[in-house]
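Shown here: the complex without one of its protein chains, the others still in place.
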Amino acid sequence: MNGWLLAAAVLLVAGLAPVLWTMAVGEPRTRLVAQNLSTVLACPVFLLAAQGFGRPSYTDLALVLAMLGPAGTLVYARFLGVLPRSRVVLGTAWTVVPATVLPLCVVAGPGRAMAKLLVIGVLVVAGNTVTSAGTDRHG
Amino acid sequence: MSRPVRLWVFLVGAVLVAALYAWACFDLPSFGGDHHPYGDRAVRTALAQHTANAVSSVNFDQRAFDTLGEQTILFAAVLGTVVLLRQVRGERRTDPTPAPVADRVRWFGVLMLPVALVVGFYVVAHGPLSPGGGFQGGIVLATALHLLYIAADYRALERIRPVGLYEVGDAVGEAAYVVTGLAAVLAGSAFLANVVPHGTFNTLSSGGTVAVLNIAVGMEVACGIIVLLARFLDQAVEIEETAEETGAR
Amino acid sequence: MDEVLIAIAVVLVAAAATAAVFHRDPLRQSMVLSLLGLFLALLYTFVQAPDVALSQLAVGSAVTPLMILLTVRKVKRGPRSGSEDR
């Protein structure tokens, strides 16, 4: 019974399934928040899967998503004209991401792997703090 | 054919296809089965060629000729889009106005650009080793460059992105792939054969031509996507139809 | 445990694909498409295909949405509507 994969499954069902639901039925502003939330939740799932399958080389996926996730949200913000301020995304970024990265760092032990995990964690938190801070475009 | 008729024709066809497909699925080898003849041989060849990433070995070593075909499809699609989205008679180009973007977002774009470029080059260079390769790294590089448009505005992007250079880069990437193949012929073996010494396993120089072809494909995909997005951005942001064009239509 | 993850991912992908089809507005559809790309990348990772997941992530997160949205803007702008140029 691999605890890491169990955590990934819980994140999938408890996090990403409601995001899909709000994306399907929500109105545009919450849809953009849902899209932003999906990338915040997906990064920890990739990291947990990398640890659960015992393959440190899978963390490249989380690295690329940590970079392109916020960029995708900003693309939508540019075309919707407004980037809604969202405490949900901010809260999730600052709770779920450290909650998965720190145990993984402890397990990985000091070295290159821990450095990579920390870089990914910082990228996700920084990127989504920017996108969740929100800009109400005037005029 | 009116809409309801079209829908009915589709529904009948869909039911038939669904029934046949479901029936076929139950005869397929069960999910997670153990019978993968091609896979085992591909892995064995990849390890023989000192390429750690068997998928890259399949793409750039065992099936390099098919990847040349894929690459030519990509090149033709980019060429088609460039031709379709060119500025025609009766359209004029206005220069884009700066966008009001929050400082945080602008700083995010400026700081993330070098990081994204480094990660893009990392993904391309580590093609023969870890998950990644020319195709994925090229897309990451192209998206990295457009962080400037996403976080700032089109003027900032246009200043650092001369489209002509990337069109040449697109062609050079494709040409480099073919030249590498011809070099193998000159070296006396088959087109696109892996004649370069394979180097030690799991190091950057391992895999012989796999690394070279990876870089060629990475360059072509990156430049191709940049040219594509450049044409779409021009059409959406800059090119407008002048009055007489709409009147004449 | 791997099978459970794969089953969850497959169900999420099928649901996202259905949602993507039933959103008639291209702007909303492109958002659901980017979510579908994310779920596909997750499914590929659980089926041990990280290269394919990386490719889907790179394409689905920024390139395809940007192209669809630029096309929507160009189509919506029409000949003489003086909408914002950015």
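Think of it as A, B and C in the order they're written, each chain with its own count starting at 1.
Everything below uses one rule, namely that a residue touches a chain if its C-beta (ideal position, glycine included) is under 8 Å from a C-beta of that chain, and two chains touch if they have at least 3 such contacts.
To be clear about the criterion, contacts and distances are computed from a predicted model.
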item	value
Omitted chain, identified by the protein name its UniProt record gives, among "Oxidase", "NADH-quinone oxidoreductase subunit", "Membrane bound protein complex subunit mbxH" or "Dehydrogenase"	"Dehydrogenase"
Touch partners, limited to displayed chains, of the chain removed from view	A, B, C
Interface with the undisplayed chain - residues on chain B	3, 6-7, 10, 14, 17-18, 21-22, 25-26, 28-34, 36, 38-39, 42-43, 46-47, 52-55, 57-59, 63, 67, 70, 73-74, 77-78, 80-81, 84-85, 88, 129-131, 133, 135-136, 138-139, 201-202, 221, 224-225, 228, 231-232, 235, 241, 249
Residues belonging to chain C that touch the chain removed from view	2-3, 6-7, 10-11, 13-14, 17-18, 20-26, 29-30, 33, 36-37, 40, 43-44, 47-52, 55-56, 59, 63-64, 67-68, 71-72, 74-75
Absent chain, residues of chain A that touch it	53-58
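Here is the rule we go by: only the chains that are shown with their structure count from here on.
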item	value
Comparison of B-C and A-B (more C-beta pairs in contact)	B-C
Inter-centroid spacing, chain C versus chain B (mean Cα positions, whole Å)	17
Residues within chain A bordering two or more other chains	57-58, 60-61, 64, 68, 71, 75, 78
Numbers and ranges of chain B residues touching at least 2 other chains	99, 123, 131-132, 136, 140, 143, 146, 150
Sites on chain C touched by chain A in the complex	1-2, 4-5, 8-9, 12, 15-16, 19, 23, 27-28, 31-32, 34-35, 38-39, 41-42, 45-46, 48, 50, 53-54, 57-58, 61-62, 65-66, 69, 72-73, 86
In the complex with chain A, residue positions of chain B that touch it	99-102, 104-105, 108-109, 112, 115-116, 119, 123, 126, 130-132, 136, 140, 143-144, 146-147, 150-151
Chain B - residues contacting chain C, complex	32, 53, 55-56, 94, 96-99, 123, 131-133, 135-136, 139-140, 142-143, 146, 150, 153-154, 225, 228-229, 232-233, 235-238, 240-241, 243, 245-246
